[in-house]
Each structure stands twice: as C-alpha cells, then as structure tokens.
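All protein chains of the complex are present and in place, except for one that has been dropped.
Labels for the chains are A, B and C, by order of writing; each one numbers its residues from 1.
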Amino acid sequence: MTVRVVPRAALDAWVNDLVQRQKVYGVQLKEERFAFGPLVRAADLRLDYDVTLLPPKKYFLPQREVLSRFDRFKVEFEPVLADEPFVLLGVHPYDFEAIRQLDAIFSRNHPDAHYLTRRRNATIVVSDVETPSQDVFAACMGTATADCMDGWDVLLTRIADATYAVEARTEKGTALVGQIQGTKGAGEADLEQRRAVWDRNRDVLKKHQLRMNPEDLPDLLARSYDHPVWEEKAALCYSCGSCNLVCPTCYCFDVADELHWDLQTGERTRHWDGCMLEKFAEVAGGHNFRGGKAARYRHRYYRKGKWIHDLTGDIACVGCGRCISACTAKIANPVEVFNRLMEATS
Amino acid sequence: MRKPRIGIFDFACCEGCQLQIVNLEEEILDLLGVVTPVEWREAMSDQAEKGESFDIALVEGSITREEDAERLREIRARAKFLIALGACATIGGVNKLKNNFGMNDVKETVYGEAADMPHLETMPTKALHEVVQVDYMVHGCPIEAAELAHVVRTLLAGKTPTLPAYPVCVECKLKENACRFEFGEICLGPITRAGCGARCPSEGSWCFGCRGLVDDPNTQAAREVMAHYGKTIDDLRGKMLLFNSK
Amino acid sequence: MSRTVEFDVHHVTRVEGHGNIKVRVKNGTVDEVRWLVPEAPRFFEAMVRGRSWEDIQTVVSRICGICSVTHSLASIKAVEAALGVEISRQTDRLRILAHYGEQVESHVLHVGYLVAPDLLGQKSVVPLVTSHPEVVQTVIALHKLGNHMMEVLAGRKTHPIRLKPGGFAKLPTEAELRDLKARLQAAVPQLEALAEVILSLAGELPDFRRETEYIALVNPPHYPFYHGQIGSTDTDERVPVAEFERVVNEYVSPQSTAKWTRWHRDAYGVGALARFNLNAEHLAPLATKVAASFGLEKGCTNPYLNNVAQLVEVVHVVERSMGIVDELLEAGIRPEKPHVEPRAGVGVGCVEAPRGILFHKYEFDERGRCLAANICIPTNQNHANIQKDFEALLPEILDEEEDAIRLKMEMLVRAYDPCISCSTHYLDVEFV
Partner (left out) sequence: MSEATVQNRAPAGADAPRSIYLPEPATLVDVRPMTKQEKFFRFQMARAEGMKYMPGQFAEISLPGIGECPISISSSPTRNGDGSFEMVIRSAGAVTAALHRLSPGDRVGVRGPFGTHFPVEDEFRGKDLVFICGGIGLVPVRSAIHYVLDQRDDYRKITVLFGARSPEERLFIGELYDLKTRKDVFFQETVDVADPTWGGNVGVITTLMPQLRLEADRTVVIICGPPIMYKFVLLELRKLQVANRNIYVSLERHMKCGVGKCGHCQINGLYACQDGPVFRYADISSVREAI
C-alpha cells in the first residue's frame, strides 16, 4: 500500500470507532508515566509518549498467563490459548524489533502455541517516536526507525502538528487503514517530512552513545568473561530483577500450579522470571549454578549481546533504555558496560 | 474424608490479620467447605477442649509477655502446622518499635506514675519463631487474604508452600508502577520480601517493609543508592525501623 | 432469693481483643462484678517517638485492624494541625468517603457477624451459613461494600495506604466513583432487608436502662463523624477538639486499675448510641425511618440498643456517601499531590471511630520528628461505663439462670463493640 496522510481528528474518529468493535490496546498516561492499556477512547491515546513502563511484549507473553486448566484427581490437562484478536496501537520501532526477536525465539524448535496464538491475533500499529525518553539509545542499536524493519502491519508517523503519515505493509494492516475515513495519498513533500522524522530520530534517540557497532558485541563479550566490571557493578546489585522485567527482549519464565477451593481443579500458569533473581538457577537441595551476583549480572549482558545472538543471530538489546531508568542502583546501563569493555580490550 | 481442623489465635496485635479472613467475603464459605474451625475467639463462642489438637493453627500477634509465650507453646504443642500470620507474628512488626527503647521508659511514657504496676510488665517484643518453631509464615501488615487462601489450599493439597525469595520490586515491575524513587521517596521495595503484589507502590506509596527483609539484602547498595537520591542511610534506617526493628 | 453465682468469662468471644468478666455473688448480694482487660499493652505512644511525621499514620494505623482508617485519619488530622497543612475540599470529601466505608464495614461486621448469632441463638456466624443463608449473604454483600469503599478510596481494606498528611498518595478514578455510586444504590434494598431481619429479632435485646452521659462530635446540621466539636448530653457547652484533655480526664480508678475517663459524671458512653443521642435530628431520611421503625429515639439509655444505632448509622452513611460521590463527580477529580513542610508544633486530631470518639495528639520538633504522643481511644472511654452498666444490670437479673446472666453480660460487652486491641494504654488487672 502507498503512504497516506491523515489528520489527527480523522485518526481519532477512527480510533473511537475501532474501540467499539475490537479490543484495542494503546499507550496512556499512568501516574505521570506511560503504559499500554485497554483503550476506551481516542482522547486517552498518547502517541507522543516517550517510553512505556513495560514493553508491549506483555500482550504476547503476559506477566501471568494460564497455560492449562487441570483436574487434580483425574490428572487431566486442558490447554488454554488466548484466541482474541486485538489491535496494538503505538508501538515504538525499538519495541517492534523486540517483538520480532521474540517471534523468532518462540517459533524456533518447539514452537510455543501460547505466544504464537496471541501474536497471530495481533495487528500492530507501529508509531515513530515523537518524544525521546531520558535513557533511550535505540539509534545506537539500529532500532530508531521502522523504515527498514519487516513485519509491522501499519506505521504511523506524525509529520506535522496534527497530521500523520500512515502506511500499511500487510493485509491485516491494509484492512485496518482502509477503515480510516478522510485520508489522502501522500505527496512528495509529505514523504520528505516523514524521512525528516526518521533522520531526526536516528540522530536524537541516542541519550547514551555506544562506541561500537552492535554487531561487534558478540566478539567483544567473547573476550570479556573475566573483566572486572562484572564484580564492580554487581557489588551494588539488589538482585531485584527490575532490569530483566522491563526489558522487551527478556522472556524467561516460571511455571506454577494454583488450586481452586474445591482442591481438585486449578490452573497451571506461567509468570515472568528473571535471571538476575537470586534463586533463578538454584536446584532442589540448594545448589545454585549462578549463586554470585556478578555471575548473574554478567549473564544478563551476555544474553543481550551474545547468547541470543548465538541462537538466532539477533543482538538482544534494542536500546529502549528501560533497564537504565528502572535500576534503582543505577548500574544496569548496557551502554556504559559495553563501552567499559571496549576500553579495556581494544 | 475428615476435614482438617483449624484454630485461629491472637497475641499482641491489631487483629487486622484475622479480619482478612473475614475479608475473604464469599470465599470464607469456600474455606468453611474444606476446614472445620474449632477455635476462633474473635468470631465464635465455641472453644476447643483444653489440650485438643488441630491440624492447622493460624496465629497472629507478637509475644510481649511471658504468659503469652507460655500460651503460644501450648498452642504449638497442639498443632500439626503452625502458621504465623502477619508482620507482628512473622517479624515482630510495629510492635518491635518498642524494642528501641528501654522497657521502663515505654511504660513510664504511657502510664506515668502507674507504670510500676505488676500487670504492666512487658518484655522486648518477639516474633513467634523467636519463641517456638513456626512451620510457615504468611507475611504482611496485614496479610493478603488471597495469599492466606493460597497457603491453606496448598497445604491441604499436601504441598508445602514456598515464600518468594525475591524483593518487592519484582512485583512492582509486573504491576507496571512508576518507581517511588523517581518521586524522591525512599522505598524499601528492593530489600523487602515480595508476595504482596507490591501493594503500597501500586497505591502510590513507598514500601515500608512489612514483609521483612529478603535473605540477603544488599546493604552496600542501599548506602550508595541513598546517596544517589540525596538521602542518608539514617533516612533509610528510620523507615526500616517501622517494621523491621530488632 | 439467696443464691450464689460465681463465674469468670475468660476472654469474651466475638469481640476484638481480650476482655474478661468476673462475677461473684454471695447469698444474693453482689460481692464482685468486674470488667477486666488482660490484653497485652502495646505502648504506641512510646513507640512513635522519634518517627517522622510522614510515618506516623503507618504506625498508628496498626493500633486497630478494624478502625485503621479512623486511626489514620485522626493521626493525619493531628499531623496537619501540628504542621499547619491545608487540604483541599476534594481531599476532605474523599477522606469522609473512606471513613464512611469503614463505618459500614465495621458496623456490618459487628451487627452481622458478632451480634446476630446472639439474636438467633447461635454461638457464631458459622451455623447461620446453613440456617439463615440469605441473612449471611446480605451481611457479606454489605460488608464487601464497606471494604470496597476503603479499597477504592484508601487503597486497601485494612491499613490504608493512600491516606497521607496533605492529601492522597493516589486518587480514585471517576470511573471507579461511578461504579461506587452504583454499588451504593444497590445496597439500599439490602440494608432495608437487613434492618427488617434485625427488627424481627430486636425483642431478644434485653430491656435495660441506665442514665449516663453521652459524648460525641457535634456539628449541626450534620450527623458528624469527621468534623465538629465535642458535645455532651449533660451540657450545652461545646468543646473544641484541641481541648479534648479537658473532656476525657483520664484517671486511675481505685476500684479497678484500668485508666478510665469521666467528664460530668463518674463515667460516660461513646459510640453509635452517643452519636445518635446527640445528633439524631440530622440523620438522612432512610436512616431516620429505620430508627423510627425500631422506636429508637433521642435520649435512649439502653446500651444494648447501640447495635440498633449502628444499623441506623450504616443506612445513614450509605445515603450520605451517594451525595458525596455525586459532588465529587460533578467537580471532576483533580490531580493533586500532597505537599507538607515539616516544622515544630503540636496538633490534635479527632474523628468518630465506629466505636466512638477518638483523639490523637502529637508534638513534633522542627524536623518533623515526633516528640510526644497521646492517643485516647473510644473503647477506653467506654470501660467505666461498661463497669457501671454491670453494676446496675447484675442485681436486676440475679434471679435468672447463670447461663442467661452470663449471656446477657457478654452481650452487653459485645453491644459496646469494644475494640480492645486498640488499647494504646491499658491498665489490666490481676484476674483469677
């Protein structure tokens, strides 16, 4: 589909119509910060947000999700798959890249039906960043803009005060955009403005400056296993897992059973977990395979920069900067750590 | 199958934890479907026979007098599982604030001239496990009704429930809250054991540590973090005293 | 008739906290009748010393699990008075709503779970689940309403989180308030149903009267729980809450060792009946009707009817809550953040707890650290009155069966809904 131009008012009218017909999740204000949530009206949608507290991955891998329902005495399990279509409004490009990476993880080897069912039910509207967050460094990771990414359904870019450029890439996206009344084809000037937004974002989404190419990370890490930075930084780590939990590319989970009051039926659920938590690698009997803070701390950076890369070829940090802001101890900045490793080994 | 017998007991506390059992609302009927309450002074006139045993004793409150310690030992002897209910029972909670002062001082402050009377004798506050063996702790001030329900159901299914080892920040992140530190407040979340679903941060307040500290709180981090946010370690200590006095 | 009765009700059940009744009657004359409180003292007034103004609420809320909103509000008002903090009308309204939630929860708990079994001849609410399921369902529904109000306004059913000096840590949304309005409306027929059940059983309440002084907040034309001055049925004088120490006159009784209170007589009563006796004309319409259906009138001196007054109050606060929600929705919820600057000062906060008038007083240094505290709880204020009631009641019922005597005395204690765990300062006594 070609690029079209739509006034904000028309966009709002469409959103107000859409929320009547479909489940829509969009970015809204939450306690002076932003979060994705069920959208009830266009007026609540904040496309000018800087960053959401949690990434939109929660719609594909929810914080807590029922995997199956069981009967304890019959020993029977019945799968639970969330099969409801929804529209996700306002995903930033870096977060979209993270979703794409998770897609790869959850479809390789044993494909995960729970994730994939939610994923296939989603129509994703990516929106270019309007306000850079305090710690974003997507531009360093090549995720500042979605122009060269694949897989998104719709891309929304604010090209003037109350005017958006909208482009659909998939059938789902085309159908969705087709419902917007009052769009017109984009002219060369509009496209130029859109490119300007991208250029600007590739420039400004760089609150921290990574002094290397992301592609160099696997090699850099391969030689940094014994670097002092791990011990140094980890000394201040609370093992609180915040850096894991806010990360759009983290996907570790735990599984637990919950019984109902009949003490017979219940649910098997999965919950987010984090490799920074103390007991993450502990086995029955108490042996902990990653018992030291530094070992856990290092593992997170290796997962971002090497282990996932070894698996899928992706650098699993998209530069959203959430871990930097979320870490109370102020030690979770990947850019700072990677730059430190550079200094020492170059 | 015989329904497990349950007894509910209280010591020095606000009885808010027992209230959470009532606050199960309709679910209390479910609870009564799977256990037989044999003693619950706050809600029932029936009392178990002296020395009668029960499967689960839920005990709230702190121990502040020798006579209470004695009664607790007696309850322990009669109970297969003894579950400590709420901060007063699990860590001493606000009752331990008292331990920061001399016992005579607290008595005189409250009772003035009458402070010498023998029945006012008080000893430094103790959590239950400092007096008897406790099989399981349901933390919180007050406890979360849902957590208690979970613990009871888990036990009845023949499984020992496990306490979260991670700090409140985990649940705070899952709830998608903005961090209180960003608002210039001191939050005990990073060093406090989770399980409450980050109640207080989710309600716009700092965590005051009612579930006790995690096993290995990073005190060095706490120091530097306070400095980073322009606070002192004394500010932090002041907060910690509320529920985690020694 | 000459008979000997001797019993000890060790730990009266279905009350909050531990209280004992000791009776010794020899040859038809009362040798001893005493209301004793063996609850372990917890020394809150000593414990809060050194704490910051911003932590006082967190600590003193734990005085009582059932009136935690009340204790929180009393302390917050005291802190605000001491530090000179102004609050917005929105904060004021929201606090009153939260406080109303606690009145509903506490009164329904008391009347429904603790007193109703007496009236239905049961030892607890448990058998009522099968014998009177619809009553239990109604009680649960209303209890939930009270809890829900506290959750939406104060952030939790017990030990509020959002209530802070200066305002609210988090505000309810307008959607939540609209939902609350609907729930309040739905509660009206349930209240009427509960009132009917209690009315049909009211005959079980003993007919016993004793003249005494009643003390409560007054604030015409309101039936006040939150704002007002101290009023008494013995005088037209109205005392500002800051001068509460002039009213409570705590003293150590030679006959018992509990710290008692007195103003114009040797004892006074506080609580729902006291509030009713001072403010009945300001009740909301349905509450007025319910009171009339029980024949409850100003000047009532039967302490057992405190339970009826509680029921009337539940109806009243539900009615008034709807008005407050409307007012809040009309104005719209404005985002506000509490702002407080510490300074040195002394302040008193007073509100009506479900069980009666409650006073908190704090003194702070210039950094806002607490130097001294004085907390005077309603249950303490009622103890002398319970004792006096016992002394008057026992001779009247001496010819009844021992079990009946025991039950009536226990019911009397329960009528006061004593919240013994509140006991910030208790003098308990040696007991057998």
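Definition applied: a contact is a pair of C-beta atoms (placed from the backbone, for glycine too) under 8 Å apart; a residue touches a chain by one contact, two chains touch by 3 or more.
Note that this is a predicted model, so its numbers are computed, not measured.
Of the chains that are displayed, which are in contact with the missing one across the whole complex?
A, B
Could you tell which one of A:176, A:210 or A:337 touches the chain left off the display?
A:176
Taking the entire complex into account, which one of A:58, A:169 or A:306 touches the absent chain?
Hidden-chain contact among the options goes to A:306.
For chain A, which residues reach the chain that was dropped from this view?
Chain A touches the missing chain through residues 21-22, 67-68, 70-72, 74-77, 79, 81, 83, 85, 87, 105-106, 109-114, 116-117, 120-123, 171-172, 175-176, 178-179, 225, 251-257, 259, 263, 266, 268, 270, 273, 275, 280-285, 287, 289-290, 295, 299, 302-303, 306-307, 310-311.
What is the set of chain B residues that contact the non-displayed chain in the whole complex?
These residues touch the chain not displayed: 157-160, 162.
Here is the rule we go by: only the chains that are shown with their structure count from here on.
With contacts counted as defined, which of the two, B-C or A-B, has more C-beta pairs across the interface?
Per the contact counts, B-C leads.
If I average the CA coordinates per chain, which chain comes out farthest from chain C?
In terms of C-alpha centroids, the chain at the greatest distance from chain C is A.
Using only alpha carbons, which chain's centroid is the nearest to the whole structure's centroid?
Centroid comparison flags B as closest.
Centroid of chain B to centroid of chain C, CA atoms only: how many Å?
Inter-chain centre distance comes to 25 Å.
Touching at least two other chains at once: which residues of chain A meet that condition?
31, in rising order.
Among the residues of chain B, pick out those that touch two or more other chains and give their numbers.
Residues 204 of chain B each touch two or more of the other chains.
What part of chain A is in contact with chain B in the complex they form?
Where chain A meets chain B, its residues are 30-33, 35, 53-54, 63-64, 72, 235-242, 245-246, 258-261, 263, 271-272, 274, 277-279, 293, 325-326, 328-330.
Once bound in the complex, which stretches of chain B touch chain A?
The touching residues are 27, 30-31, 33-34, 149-150, 153-154, 156-157, 165-167, 169-170, 173-174, 176-179, 181-182, 189-191, 204, 214-218, 220-221, 224-225, 228.
List the residues on chain C that touch chain B in their complex, please.
11, 13-18, 38-43, 45-52, 55, 58-59, 62-66, 68, 109, 113-114, 117, 123-126, 129, 140, 143-144, 147, 155-159, 161-162, 164, 168-170, 252, 257, 259, 421-422, 424-425, 427-430
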